[in-house]
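All protein chains of the complex are present and in place, except for one that has been dropped.
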Amino acid sequence: MATAQKEKQAQQKEFDPKIIAFLCNWCSYAAADLAGSSRLQYPSNIRTIRIPCTGRLNPLLVIKALNKGADGILVSGCHPGDCHYIDGNYYARRRFTMLKDLLEFSGVEPERLNFTWCSAAEGRRFAEIVRKVVERVESVGPWQGFLSEPDVVAEKEAGEIEDGEFL
Amino acid sequence: MANSYKEITKELQEIAAEVFAEHEIKHLVGFGRGEFSGLTEPVFLKNPEEAERLIFQDDAAPMLSKYLLKYKPDLQAVVAKPCDSRALAYYISEGKISRDNLVIIGINGCPGIEGNTACQECDTRNPVIADYTVGEEMSQQELEAELEGVKYLLEDMTPAERKEHYSREFSRCTQCYACRDACPVCYCDHCYVESNQPEWLEEGSSADKDMIFHLMRTMHMPGRCVNCGACEMACPEGIEMRSMTTHLYHRAKELYNYRPGISPEQPTLFSDFDKEDSEPGFL
Partner (left out) sequence: MIKKLTAEELKALLGELRQKFLVIAPFRVKQGRLTKVLYQPVKSEDQLSSIYLKEQPDASPKEYFLPRDDRLGEETAGADCQPEEWSDYPRLFLGVRSCDIAGIELFDDVFTENDFVDPFYQQRRDNSLIIGYSCQEPADNSFCQEVGINPLENENVPLMLYDAGEGFYLKVQDQDVLKRFEMLDMIEELPEVESSELEEIVRENRKNFSENEFSLERGLPFPEKEAFTSVDWEEATASCLGCGVCTFYCPTCFCFKFFWEEIEKNRAWDSCMFSLFTAHASGHNPRETQDQRWRQRLLHKFSYHPTNYQGSPGCVGCGRCVSKCPVNLDIRRVLDRVEKTLAGEGVKGNES
């Protein structure tokens, strides 16, 4: 096997994505609990943050999490119609659609941004979701930040000097 | 047909006198010529004799709606470009200002602002709310004819290309936040930028932080941004940042048939939902 390939494989092996999971207290968090108490196995890459409702999740927190070095994001709330606060997740849905759209537009891989619904009874589904999310994030590799290579930036930072016989 | 600046100026001066006669206003906010600079600047006219100071020029870039919030308990008159009128309609829909406190002089068939790329793709050439109007209305057919084939910014680029584009653009950002200050719908008393508990934005300027600033600002914009281009016009570094807000502006239209500030009665994008809203890209 070529060394480059070997290296790549080694890198992939080493890559252990950090995924921040914002889970709704009333459903997905309980689903994670159920998955645990049912002894269902899923990758340990997620770092769970319990939130009262997806409607309470400030989209800036997602940006901030990526800024702080998370490789991927998972946001999971109650199925539409099942919100503990009646319609919190309907509001959240619009917000996340816009957030996802913006981040993808500005160059974040769609695989890093995962939004889904999962009820308290769906422990098995939760384990599956996490497996899928980890797979998705692994497929795009480690997160390099919102900007392209820093040296590309530095080079172009000052702008282009206009050539001309001025002097 | 878009009206000429000259005609609009002439009509504005006539109507301003009328407005002063008919209403007990605190002031009339409009554009005037700078005494020494000759550049167009916002003016606050207090009496009818000053009406002839009003002008409308191709460098009348500032959004005047922004100033009204500062004096909102008083009855104020304002010269409103169509984009300004949308910002005002948005204010009213959010309860930021009362319609009863506004006398709006709308500019029909706005000829646009020199150097503002937003004007080339403008979809509102007549004011959405107005008490008085100047100039001739622009018909829907004309508008559609002008908009045909217009592409919005960076639409054709790939996300990776855009990423590089933003990396380059935002590296020049000096964090003056003029884009925010000039934006008519950036009106929070306490901006997240200035919040240090939680500290959304860390101190110091690096391209990375500037990118975060713009992403976070843009995330406040869907359902608010009226696509006026004031952010870009205000930027002293010539940074192209409008493509982000413009993208969401168009997406909100596609997905939710929502256009900010199109009517004062319309609920805002994020305070409303449809149970059948689509879920593009959700797992």
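Brief remarks follow.
The letters A and B name the chains in turn, as written, and every chain counts its residues from 1.
Following the convention adopted for this analysis, contacts are C-beta pairs under 8 Å (C-beta built on N, C-alpha and C of every residue); 3 or more make two chains touch, one makes a residue touch a chain.
Note that the structure is a prediction, hence the values are computed from the model and not measured.
The residue touching the chain not shown here, chosen from B:P62, B:G109 or B:G223, is B:P62. Of the candidate positions B:E24, B:D100, B:E148 or B:E203, contact with the unshown chain belongs to B:E203.
Of the listed residues B:A17, B:L143 or B:A178, the one in contact with the hidden chain in the full complex is B:A178. Only one residue from B:A234, B:L248 or B:L269 touches the chain missing from this view: B:A234. Residues of chain A in touch with the missing chain: 158-167. Along chain B, the points of touch with the absent chain fall at residues 34-37, 39-44, 59, 61-62, 66-67, 70, 115, 117, 169, 172, 174, 176-178, 181-182, 194, 203-206, 232-234, 236-240.
We take it that only the chains that are shown with their structure count from here on.
In this assembly, the C-alpha centroid of chain A lies 32 Å from the C-alpha centroid of chain B. In the complex of the two chains, the chain B residues touching chain A come out as 159-160, 162-164, 166-168, 170-172, 192, 200, 207-208, 211-212, 215-216, 218-219, 222-223, 244, 247-248, 251-252, 255-256, 269-271, 273, 275, 277-283. Against chain B, the residues of chain A that register as touching in their complex are 59-60, 63-64, 67, 80-81, 87, 90-91, 93-110, 113-117, 129, 132-133, 145-148, 150, 152-154, 156-157, 159.
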